[in-house]
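Every protein chain except one is present and positioned as in the full complex.
The chains carry the letters A and B, assigned in the order they are written, with residues numbered from 1 in each.
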Amino acid sequence: MGTQEKPVVLDVRHLRTEFGPRERPLVAVDDVSFQVAAGEILGLVGESGSGKSITLRSILGIVRPRGRVAGEIRWNGRDLVTLSEAQLRRIRGREIAMIFQEPMSSLNPLLSVGLQISENLVAHTDLDARARKARAIELLELVGIPAARNRLDDFPHEFSGGMRQRVMIAIALASNPKLLLADEPTTALDVTIQDQILRLIQSLSRDLGMAVILVTHDMGVVAETCDRVAVMYGGRICEVGPTAAVIGDARHPYSLGLLRSIPRDVAPRTPLYSIPGAPPALNALPPGCAFSARCPVAGAECPNVRPALQSVDVLRQVACHHLADAQTHFRPREAAQ
Amino acid sequence: MPSLSYLVARLLQIIPTFLLVMIFIFLLVRLLPGDPAIAMAEAKATDAQLEQIRHNLGLDQPLPVQFLVFVKNTLTGDLGRSIMLKAPVTDIILSRLPTTIFLALYSVVLAVLLAGPLAFLAASRVNSPVDVAIRGVFQVGLSMPVFYIGLVLLTVLAAQLRWFPVGGYGKTFLANLYHLILPALSVALYTSAIILRNLRASLIEVLDADYVQFARAKGLSPRIIMTRHVLRNALVSTVTLLGLSIGNLMSGTLVTETVFAIPGVGRLMLEAIFARDYPLIQGLTLTFAVLVSVVFLLTDVVQSWLDPRLRQS
Partner (left out) sequence: MSAITQSHSRTRGRLAGFLARAFARPSFVVGVTILGLSLALALFPQVFAPYDPLAFDLQAMQQGPSLTHPFGTDNFGRDVLSRVIWAYRVDMQMAFFATIFALLIGLTVGAFVGYYGGIADVIFGRCVDAIITFPFLVLVIAIVAVLGPGLVNMYVAITAVNWVYYARLTRAEIMTQKASDYAAAGRVLGYSDRRIIFRHLLPNAISPILVYWMTDMALAILLGSSLGYLGLGAQPPAAEWGVLIAEGRNFLMTAWWMSLMPGIAIVLTGLGFSLVGDALADLLRPKGR
């Protein structure tokens, strides 16, 4: 893989994000730690409500002021958690950029696309009006928008969904960020367009040496795009490792269940597997493992004792008390197919 | 900017509406019970005199002919003669109109100045005590008729505290601002309650919108996010609302002019009604309809200037 040799650019340690009253907080992200290397694409995968989007928003501090962020977010020798809003503003959009799920609603409907790109350049560069225009055209061309020169004065509603997502990426890339946070960038798009956008993100990461954190609920997207993947559940990371290893040889019962729910090479008319139960509400998380209520191999201690992330091999960590049981529970049936 | 063809299309749309408005006004005076001639004549008028009045008004001709004459006269600016004031209706209305327009604009400005900041305060702290208090006060405001607000202001601020004049009308712009503050405030308090309710809701929606989140993620300054992204979007629905409340506003000015004895077209309308001055009532009703249409048109233009999605077709 070779990701190990590259320098770590983002180092998140014990991130915790909570909302609501301090006495009875809703903990959306709980003790999450991970690292991203330069040029690497890290997938953050999980169901809705697993805390993956809040993790992204916590990095940029845009969960403030309603959300409270604790822990450490090391970036370029600084801890983003401790920075003021004004200091963070100099990092947002300049060093770390973000794109959102809904290209329809994430672009301001009243402003031309050109203005929405150039306001980024005004905030983060010294370019004059003419240079900004040239840069905007360059960016739109970079993300594959045909006849870019003629489209600066167009408004978001004049673009298709996929094109709008490209515009959003162009805006994000405006001042050469070192890290791109992508929050379900393809969920709202058609399958064929999804594919194009993912390949665009991949090639931009490769060509510009830009690290990417890609949040998704879709294991297929992870398999196609990411170098490494972290699986989240109930605001915590339950398994992290190289994509091929996690997908080919998952260890955590939740990852195993999630992978099982994707139909692959199954005989026709086999019922689709789905993990029983529903994700827990943020105010009803057990003190122990968040997945214990839905876990087929949970023991008596699971709801009470939090399993720590432990290395299972050089590149991989899993948080589970019953790794062996999980293997025997899921493997035989997998093998039978 | 909205295109010329858009404006022309919008203007053409008014024509059928206005034809109906004219028919309505025409029928209002002619088809309902009562003979305008009797109403206009002296109590002891002879039949011949009545006949003469009917002839002067064209009432002895068939209805369609009367209507065509009415339309032709209206288009040439001839709205007949006022019985009460013994002068051309058009001249009377034109001399009284500026006061009313001034009062209406004054009220709108006051209402926006009042509702804007408070809506913002309420929307940025949804369900906080501040928000609940602001909403409560304006809920009460919505239940107060304009004439009552006017009388309360008159009693407290003018009669008791003597801060403001009881009535009257100034000569210069500044004097007008001073003299008309209470009547304008009466209308503004009611109007601001309507604006506040709507603006608060749309600000809450916009503050939470994805594009505002995205603007924050782009590292834009709070000032730019607020002016360019939040306010501009919240403005669209507020402009629509302001345009739609022009009828309310006109109704409010009519009442407030009566309460404060201001010589505008609103008070004139009531005087005309009590004097059964049909040509004047007809002309004034038409004037109000024209005012509303002009404001509707302006609203559409401003809207399409603010929102590019409305510029097509």
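One rule holds in what follows: a contact is a pair of C-beta atoms (placed from the backbone, for glycine too) under 8 Å apart; a residue touches a chain by one contact, two chains touch by 3 or more.
This is a predicted model, so every value here is computed, not measured.
Student: In the full assembly, spell out which visible chains the left-out chain is touching.
Tutor: B
Student: Return the single residue from B:Leu114, B:Leu154, B:Leu220 or B:Leu235 that touches the missing chain.
Tutor: Selected residue, touching the omitted chain: B:Leu154.
Student: Of the listed residues B:Gln52, B:Ser124, B:Asn248 or B:Thr299, which contacts the missing chain in the full complex?
Tutor: Checking the options B:Gln52, B:Ser124, B:Asn248 or B:Thr299, the one contacting the hidden chain is B:Asn248.
Student: Of B:Leu7, B:Val29, B:Leu97 or B:Leu310, which residue touches the hidden chain?
Tutor: The missing chain is touched by B:Val29.
Student: One chain is left out of this view; which of B:Gln61, B:Ser221 or B:Thr285 touches it in the full complex?
Tutor: Missing-chain contact among the listed residues: B:Thr285.
Student: Residue-wise, where is chain B in contact with the chain that is not depicted?
Tutor: 16-18, 20-21, 24, 28-29, 32-34, 139-140, 142-148, 151-152, 154-155, 159-160, 246-251, 254-255, 258, 269-270, 272-274, 276, 281, 284-285, 288-289, 292-293, 296
Here, only the chains that are shown with their structure count from here on.
Student: Using mean C-alpha positions as chain centres, tell me how far chain A is from chain B in Å, no decimals.
Tutor: 53
Student: Quick check: in the complex, which residue numbers of chain B touch chain A?
Tutor: Listed in rising order, the residues are 209-211, 213-221, 224, 228-229, 232-233, 236, 306-309.
Student: Would you pull the chain A residues touching chain B in the complex into a rising list?
Tutor: Contact set of chain A toward chain B: 60, 62, 88-94, 97-98, 100-102, 105-112, 119-120, 123-124, 155, 157, 168, 171-172, 181.
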